[in-house]
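All protein chains but one are shown at their positions in the complex.
The first chain written gets the first letter, and so on, giving A, B and C; residue counts start at 1 in each chain.
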Amino acid sequence: MKEEHKEGVQGHEGGAHGHGEKYKFGMVIDLDKCTGCGSCMVACMTENNVPYKKNETNKLDSITWMRVFKATNGKPYPDTDICYFPRPCMHCEGEHGHAPCVSVCPATATDYNYETGIVSQIYTRCFGCRYCMAACPYHARYFNWWDPVWPDDTKESLSPDVSPRMRGVVEKCSFCFHRFQGARDKAYAEGRREITENEYQTACTQACPAGAIVFGDLNNPEHKVHELKQSPHAFRLLERLGTNPKVYYHSTRSWVRRAGDNYLTNERSK
Amino acid sequence: MDSALIPKGLKRCPFPQFALWIGAWSFIMLWAAIAAVIAWAYGLNTTNLNDYFGFGAWITADLAIIALGAGAFFTGFMRYVLGIDEFKNILNYAVIIGFICYSSALAILALDIGQPLRGWFIFWHANVHSMLTEVAFCISCYFTVLAIEYIPIILENRQLDKVPTLHAFSHNLHHIMAVFAATGAFLSFFHQGSLGGVAGVLFGRPFAFRVHASIWPTTFFLFIFSAIACGPCFTILVTRLTEAITRKKLVARNVILKLATVSGWLLVGYLSVKMLDTLYWAAVTLPKMGVNFFDMYPQAPFNLWILIAELGICGAIPAAILITKKTRENEFLLILAAILNCTGICINRYVMTVQALALPVMPFDKFYNYVPNWIEWITSLAPFAFMAILLSLSYRYLPIFPQEKELNP
Amino acid sequence: MLPFVFEWHWDLGHVVFHGGLWYALSILGIGMTYVSVKTYFDVKRGGH
Partner (left out) sequence: MSLGRRGFLQFCLGAGAGITFSPLPWKLMDDSAIWTQNWPWTPVPPGGEVSIEKTACTLCPGGCGITVRKVKDRAIKIEGMKGHPINDGGVCLLGMSALYKLYGGARIKGPLKRAGKRGEGKWEQIPWNAAIAEISKELNQKRQDGLSHTVASMTGTDRGTVSQLFKRLLAAYGSPNVFTAPSLQDSERLALKLMQGDYASAGYDLENARYVVSFGASIIDGWGSPVRAFRAHTRWAEKAAEGAKLVQVEACLSNTAAKADTWLTIKPGTEAALALGLAHVIIKEKSYNKAFIRDYCLGFEDWQDSGGTVHKGFKQSVLKEYSPDAVSRITGVPADRISVIAREFAQAKGALAVWGRGKGTRPMAVHDIMAIHALNALVANINKPGGVTVLPDVTTVPWPSLVQDDIAKSGTKQPRVDRAGTDAFPLSESLFDQLPKLIKGGTGEYPLSVLLVHGANPYYTEHDRTAVAEALDRIPFIVSFSSRMDETANHADLILPNHTSLERYEDVPTPISSSLPVMSLSRPVVSPQCDTRHVGDSLIAIAKSLDGSVAESFPWDDYESLLKATLGDKWSVLEKEGYWKDEGYTPADWSQAFRNASGKFEFLATTLLAGAKSAKDCLPQYSRAKLKGEEFMYPLILIPCESMRLADGPVANSPLMTKTVADTVLKNDDLCVEVNPKTAIAHGLTDERMALLSTPKGKAKVKIHLFDGIQPGVVAIPTGLGHTAYDDYLKGKGVNSNDLIGMIEDEASGLDIAWGSRASLKSI
């Protein structure tokens, strides 16, 4: 079984329960700034070697770790409004790391890393039962229904930092965990124990041409996300389920904030 | 031709007729085998499963088959643990049915995973907090128990029984069978329960999520309850079907009726608990998540009718028939009730997996539907063919019905 | 499942789970061993 952990192992450093929660990485996505352009999706897919098929119009088998959903306010013309919800993996913390997907995985192929707050996925251990997908209300998990195929010479553009996944396993956004590893290794090599905000940024954050995505340590008051998440206009998706996600959204439009969660008919949103 | 193998004193159909019968079912098995090979070779893109319906026909079939196969452990439990002696007359058959159900379920599970060659990681890298791990362990262990229970039945074959070692082995196995049966019952309670837990723990899925009693969601107990309520009915159905096909009386009527009564009362019990659970879910669990009860039943096939079908038509009606002496003793109503009962449980297993996933949770997400394709259909239905074949073989070559001689003079 | 897996750590869940599992497996194992051994002696005593 030596080979088995060769690649794709993520996020197990200091993994035991109760160890110091060093970082709590998360995002604040400003929906007032998001233009729905889709650059985050492409940045994510190129960074993480996400494959593509000739026909990707069936969104039910199309792997997009970062997917931009479109919400409408349901009103007729001309009072209609739309808003985009970029949806990476929420890296739910649940209660003490009890993320919806982590506890259900029968083979411990996905794990909540207490050092970073990142939910990992070990592709080489996953045997494709898809229970985690059933557990995730955000549809953030994707199954490799096909063998990945890169046409012509496009294999040349694959990144060695992220191993391409074989058919039959589940994958999802990792908050570009390999970038965290790289930043941490660099910091350690330079004799530092902490990494700075700029050293570790996800590919989508970096690419976003509108600057709508902000990424950082939610626990660190010096990081932008720490302040942004406290805005009265900040909210999270499906917060009421108790998933305790680490991706926050921000919108000044009340209907958008309401669209982020379920409410009873006459219930007031938060 | 094969008369040497047929139990003494029992009449069986001519071999060519038997061969034709087996051949017909084998054809379906072959078809399913081809489907399985396609799915294994080319991957799960050959099915209609997708990211929104990671669970589909296969899991439904799995859960349903295992619930229906619950007759085995529960009859064993009643015979060996509770000491209800009449059930020895149907226990062999119940065990074989159970064996068939569980082996089919395991085969379908092997199909349903994306990396079948890594299926054993569920044991090697087991996450003990996962309900699915519990399911895997309990099913495998219980399957072993069923195999152990099946061995002495096989060894009773006329020719095998002549071998002294095998005879002795069989005898000794019989001797301590109660221990195995009790262990099997223990395992079964847990895996039926953990199958329920699989759905009930999904706190991201309002449709499936149920309030927890200690570490288990209520579905844990509901699945056990529903399985033992329908398992005996399935045993009755298969027995009656066998009798119809063989045109013989195989099990005494009082045994069947007793089983029906037990099933009926269990169903009553199950339904009352299930109703309470549903009410609590609708009135407390869902509103906490901001979800209206009626949002859970938005459109066909997942509208309120599916709930009415599950709990009313296929729940209350068969329960009423089975617990009432007069209706129970009416052969037509008995069979109808058994069918309804089994259907109700199948619907329950279907909604807890497929409907639970079909309903979008994010308010801006879309509702999609899913229809299994032929590969899923044929492999999900293949257990029936397997059942036909294995039951026929067992019936022909093994003395499985102790009452057969006395009922067919 | 086994303590040599690198992220292994003990908790109550393991105790309960493995307790139940090995209890069941032991019964099955001991039972089958008992039956086999007894059969062996039975046959031997039965004289061949």
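In this section, contacts are C-beta pairs under 8 Å (C-beta built on N, C-alpha and C of every residue); 3 or more make two chains touch, one makes a residue touch a chain.
Not measured: the values here are computed from a predicted model.
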| item | value |
| --- | --- |
| Visible chains in contact with the missing one | A, B |
| Chain not shown, touching residues in subunit A | 1, 3-4, 6-7, 30, 32-33, 35-39, 41-43, 45-47, 49-50, 52, 54-59, 62, 64, 68, 70, 72, 74-78, 80-84, 124, 147-148, 150-160, 163-168, 203, 206-212, 252 |
| Residues in subunit B touching the chain absent from view | 115, 117-118, 120-121 |
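We adopt the following convention: only the chains that are shown with their structure count from here on.
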| item | value |
| --- | --- |
| Centroid distance [mean C-alpha coordinates] between subunit B and subunit A, Å | 39 |
| Subunit A and subunit C, separation of their C-alpha mean positions in angstrom | 43 |
| Per-residue multi-chain contacts in subunit A, two or more chains | 108 |
| Interface hub residues of subunit C, defined as touching at least two other chains | 5 |
| Touching residues (chain side subunit B, partner subunit C) in the complex | 123-126, 128-129, 133-134, 137, 141, 144-145, 148, 164-165, 168-169, 171-173, 175-176, 179-180, 183, 186-187, 190 |
| List of subunit B residues in touch with subunit A within their complex | 43-45, 49-55, 112-116, 118-119, 121-122, 124-127, 129-133, 136, 198, 201-206, 287-292, 295, 353, 356-357, 361-365, 368 |
| Residues of subunit A touching subunit B in the complex | 1, 58, 60-61, 69-72, 85, 94, 100, 103-109, 125-131, 133-139, 141-147, 166-170, 237-238, 240-243, 258-265, 267 |
